[in-house]
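One protein chain is absent from this view; the other protein chains keep their places.
All chains are identified by letter, namely A and B, in their written order; residue positions are counted from 1 within each chain.
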Amino acid sequence: MTPAAPRRAVVLGGNRIPFARSDSAYKKASNQDMLTAALDGLVERFGLAGERLGDVVAGAVLKHSRDFNLTRECVLGSRLAPETPAYDIQQACGTGLEAAILVANKIALGQIEAGVAGGVDTTSDAPLALNEDLRSILLDANREKSVQGRLRQLLRVRPQQLAPAIPRNEEPRTGLSMGEHQARTAAEWGITREAQDELAMRSHQNLAAAYERGFQDDLVTPYLGLERDQNLRPDSSIEKLAKLKPVFGGADGTMTAGNSTPLSDGAAVALLASEEWAKQRGLTPLATFVDAETAAVDYVNGREGLLMAPAYAVPRLLERNGLTLQDFDLYEIHEAFASQVLSTLAAWEDPVFCTQRLGRSEPLGAIDRSKLNVNGSSLAAGHPFAATGGRIVAALAKALHERGGGRGLISICAAGGQGVVAILEA
Amino acid sequence: MSTLTTYARAALPLVPGASLLPFVAGRGKQMPALERRVDGVSVDPAHLADYARVCGFTLRDTLPATYLHMPAFPLHMQLMTDGKFPFPAVGLVHLRNRITVHRPARVSEVFDVVVRTTPIEPHPKGRTFAIVSEARVDGELVWEERSTMLRRGGGSGEAASGSAPLTDGQTRGAPVTWTLPGDLGRRYGSVSGDRNPIHMHALTARAFGFKQAIAHGMWTKARALAALEPLPDAYTVDVEFKKPIFLPGRVTFAADDGRFVVRSAKNPDITHLEGTVTP
Partner (left out) sequence: MDRYTQLVNTPIGKTVAKQVGLPKPVPLKRHTPGAPVVDGRVLLGGAPGGRLAQSLAQVLADAGAEVSTPLRPDLRAAAAEAGLDAAPWTPQASVDHRYAALVFDATGITESAQLDELHAFFHPTIRKVARCGRAIVLGTPPESARKPAEAVAQRALEGFTRAIGKEIGRGATVQLVYVEPGAEDQLAGTVRFFLSPRSAFVSAQVVRIGKEGGKVPSDFDWERPLAGKVALVTGASRGIGAAIASTLARDGAHVVGLDVPALEEDLKAVAAGIGGSALALDITDADAPRAIASYLRREHRGVDVVVHNAGITRDRTLGRMDADRWNAVIAVNLSSIERITDALIEGGRKAVLNEGGRIVCVSSISGIAGNAGQTNYATSKAGVIGIVNAYAPELARRGATINAVAPGFIETQMTAKVPLAIREAGRRMSSLWQGGLPVDVAEAIAWFASPATGGVNGNVVRVCGQSLLGA
């Protein structure tokens, strides 16, 4: 039997809860709470109550061990039919978009008709692990058969071992935080403080405008008292941003709390389906999920910056689709840090990077900045790691549909030196 | 009024002669029409989160049906310690609780809560009355609750209308087991504000004739409701509290087609709670 020829997977829309700053509005909400809330909003928006979907794929970067089946638990707590299968994935900040790729591929192959992709993260209700020594002692005690044996093991516990291990935002192989890694890349690419602040300001202004004109109305469902992203500063200005002290890269650093995304909490999901499925339900496809690519770089040996993988993934994706970097009407480059976006753009304009690292004959060139993150991005909205992909897929699909068609590029950098990118078309 | 002084006042009618004092309840035989209200109740998401956590709810933007019982509860206590209230509050048994959600109540909404008493009715084991609580948003009734209370003794033998068994105690759903920790009463008590000594500790419970602390009935109801998620936008959840659950303890929960039951894990013949959810 020959498999069916691939067909189009379309994005029908999405839903997210407003993103909150860490230890704030959602400080007591768990990943399960937030992802369920995002799912429930989606179910309500698209009338999916009681529907059995093909798959729900989502994940969280910071996850409790008890949440091993997080997405499935959320499906069970949602109004989707309990017969809807679900699975968790984790690819750091690429989780949400990678989930969309998986769902879109199954749709394209005819394996499912409709699915939900997304992600959630909390930096407030973060999992604390036992001190590694304590964990070892407890496991030893558990293996003992007698009470005496257990006591003997437990007597090994020392007070300092009672302090929990707090999850750290650092690369295990380099011991450097993501911000410190990016500070190096930013310095390498000569990204100035002014350029970063400018990008940050535009992100806030664009997101604020998007809320003002109602663009977010059918993308966001209020949660726990938040109606808009808590990090959004509509009155953000270059002057205010310029006052902030550098937080990465030492005293001479260019990266501040204003041009780096804050730790945040939130969840986002997107609904993808086959065209037939959408038609049957009278749902309007916003955009086609055309193609995607994932890349990784060797940041461990310092050969490439930690967050530079999208700079490799995009050219491969363009090549496969016979496109140039300029063939897009909208660009969604996830703003993990303003300098990450600017470093990526600088690399694409650099003859050396493009010939030597990418093996191209010439640079990809510059993009029209007025097409970049037109409805704001992570600097303004916040960035609950795994939730970002779902936010961007839904927002870009809607923006493309809204402008009556066009092509959009998504680029998301991720920890571990990875990058996930995709093309949507309406 | 702190919970302790509320409970002290609630217990006062038990002291011989105290019911003669004008501010102490327990003198009358008829239920007067008593009403208390509190307007402008807003929800602290952190408190909601604590509540959701202890009861097992997913923290949503809509309130669990049992949540608005909490702002109503201090009003219940005020009614039962009113000088005109015919019974001592301590010793009243929470027999049945029915909550109707007319539409989802959101975290960000502001509620006006009113509670009132209903007339006394006969019951095989004594006399019953109910406290009706209502929550409104801008005048729209979104939530109501009817807590039926039993005053033991002087039973008439005839069953009051509407007190037929909710279910036949049979469900087809496979039961799941819940393990209830010893501090559950204290944990729910600190979230709900209901620090009735019978829930707090074995020692305080013994003073009231229980061998151990017992779980809050409203916790058991909430926990059962959480297990039934996802729930429709509008529905009624009605439960009967049959036998107290001693803490710590293990119980089973089974649900099927809108009916549910909580039984003792050790002895399935002991039913703690039965209930229904109807749209």
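What we mean here is this: contacts are C-beta pairs under 8 Å (C-beta built on N, C-alpha and C of every residue); 3 or more make two chains touch, one makes a residue touch a chain.
Keep in mind the model is a prediction, meaning the values are calculated, not measured.
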{"item": "Touch partners, limited to displayed chains, of the chain removed from view", "value": "A"}
{"item": "Selected from A:83, A:188 or A:227 as touching the chain missing from the view", "value": "A:188"}
{"item": "Absent-chain contact - pick from A:354, A:380 or A:423", "value": "A:354"}
{"item": "Positions on chain A where the hidden chain makes contact", "value": "184, 187-190, 192, 249-250, 252, 254, 346, 350-357"}
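Heads up, the rule we're going with is that only the chains that are shown with their structure count from here on.
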{"item": "Residues of chain A defined as touching chain B within the complex", "value": "17, 25-30, 32-34, 36-37, 40, 77-79, 221-225, 227"}
{"item": "Complex contacts: residues of chain B adjacent to chain A", "value": "43, 45-46, 48-50, 52-53, 58-61, 106-108, 229-230"}
